[in-house]
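And then chain A:
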Amino acid sequence: MSLAPLLIPWAAALALALPLLAGAACFVVGGRAAATLALGVAVLSSAAGIVLTAGVEADGVQRLALAGWAPPLGIVWRIDGLAALAVALTGLIFAAVLVHAEKSLDLLRGEGLSEAFRPLALVLLGGLNALYMANDVFNLYVTLELVTLAAVGMVALAGDPAAALRYLLVGVLGALAYMLGCGLLYAAFGTLDLDLLAGRVEPGGTASAALALMIVGVMAKGALFPLHGWLPPAHGSAVAPASALLSGVVAKGGFYVLLRLWLDVYPATGAAPAAAQILGVLGTLAVLWGSLQAIRQTRLKVLLAYSTVAQLGYLMVSLPLIASAAGHASGLAGALHLMASHACAKAAMFLTAGSLIATRGHDRLADLKGAAHDHPMTAFTLGLAGMTLMGLPPSGGFIAKWLLLDASLRSGQWWWAAVILGGSLLAGVYVFLAVSWSMSRPPGEPSDAQPPPLPRRLEFAALALALVAMALGFVSAEHIP
Partner candidate 1 sequence: MTLLPWSQAAPLLMLFSSFLAGVIIFTLDEQRHVLRATLNLGAAAAKLVLVGVVLLGVAAGQTFEVAWPLVGGFDLVLRVDPLSMLFITLSAFLWFVTTVYAIGYLEGSPDRSRFFGFFSLCVTATVGIALAGNLLTFFFFYELLTLSTYPLVVHRGTTESLRAGRIYLLYALPASTALLAGIVGLAVLTGQTEFSPRGSGLAGVPVEDHAFELRLIFVLLIGGLAAKAALLPLHGWLPQAMVAPAPVSALLHAVAVVKAGAFGIMRVVYDVYGLELAYDLGLSQGLAVLAAATILYGSVRALAQDDLKRRLAWSTVSQVSYIILGVALAGPTATLGGLVHLVHQGIMKITLFFCAGNIAETHHVHKIAEMNGMGRRMPWTMAAFTIAALGMIGLPPTAGFISKWFLGVGAVEVGAWWVLVVLMVSSLLNAAYFLPLVYRAWFLPPADATAGRADAKLTLLIPALITAALTILLGLFANTPFTPLAWVRLIAEADHI
Partner candidate 2 sequence: MIDLLRDGLTIVLLLGGAFFFAAGTIGLLRFPDVYSRLHALTKADNVGLGLTVLAFLIQADSVMQGLKLVLVWALAVTASATIANLFANLAHRQGVREWRKPEDRP
């Protein structure tokens, strides 16, 4: 007997409900109890994701008609492998970041910052979980708004208010464009449900215009080139654990929605091949621009933020591969694998930046000298996570790169393979910059003097994520239903 019918509704609902309730609780009370609660909920959310994954594995894609109403009247959550794994992985990343934030934020700014961080993080987690399962263009909109607002709050949290404000404004404009698209779709086809839309959408101006608007909207929210301008200042200035969540998880939100639209609705409009090539070109520019900017940076966090722009470019490059018949399967698997492994790796790297800031008070690359001597584990984590960005084995990034290369050669679009390979070389340069600064030794005799203390849990939280990114290099994403 399968447990899926029993467990899936609970797991799915709790993935949303628990973080929201816990976020509310952490807003009212603070202290150790709240910290424990937050961490526990993140772990439970991950566990819910695992239950969902097992359910999907056993019984295939699950649909959950919320409030008991089927579309077009009500909203359905669709729990497929992609959503289930995303829930599981996100909870894991949040758990690690919460462990880190608990200590690093207070080391950074004195007591209280982590208290303000917690409710934002929890609501963000709930929003993301709902986003993963949403299967309704308007429900996607609402969840994306929730995620954006929580992210803006995180940037503003002891960060740069101007950067937060710019993020908010771009987010609002993106939301507006997306909403207009939703409106057009509903007016023309009478439903917001993705599955129903997939059956009803007909090629033509209305569908194309609606989807173009929606894509521009999610591109603004997801910092996809050329609407990425807000991301580097926002992620570069936010406190490191916040940046870890933003760059690691939230940055993929926009692309996730894009992918959902792309897979379900876009093929029916007949405009997919042309749009895919355009987005691929934009992705190429993102890879080039983001990488070159990352190489020019003098601060670790800003470097990492630009690298996120570049990595999002890869995701866009995967679209023309997904749009081709021969490359669809491996292109899709590659994009998913990239999202997952980059999420872990980038979060780990921002956490290491946070650890270094916590002991050294800054993240200027030139002053990271001796970091590998003082904090070998943190420097090691930085390098280990960097492997995913460079797409080197054994890391999830390698699997992603392999799949994307496979897709581009298989579909005869070798020029995208050139972009992917060239981009990973550029990634090699900026990862190398960060690692090489930490390996260099400050002038003077090496001493056995005690390095400045760094709490163990900061180092382990980051290392754990880097190890997950590496472990993803040993599993294949091709089996996701």
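Quick note on the criterion: a residue touches a chain if its C-beta (ideal position, glycine included) is under 8 Å from a C-beta of that chain, and two chains touch if they have at least 3 such contacts; residues count from 1.
The candidates came about this way: all candidates are chains of the complex that A comes from, given by their letters.
All of these numbers come straight from a predicted model, not from anything done at the bench.
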In this complex, the candidate that touches chain A among 1 or 2 is number 1
Candidate 1-touching residues of chain A, taken from the complex the two chains share: 330, 370, 372-373, 376-377, 380, 383, 387, 390, 392-394, 398-399, 401-403, 405-406, 409-410, 417, 421, 424-425, 428, 432, 436, 439-441, 446-448, 474, 476, 478
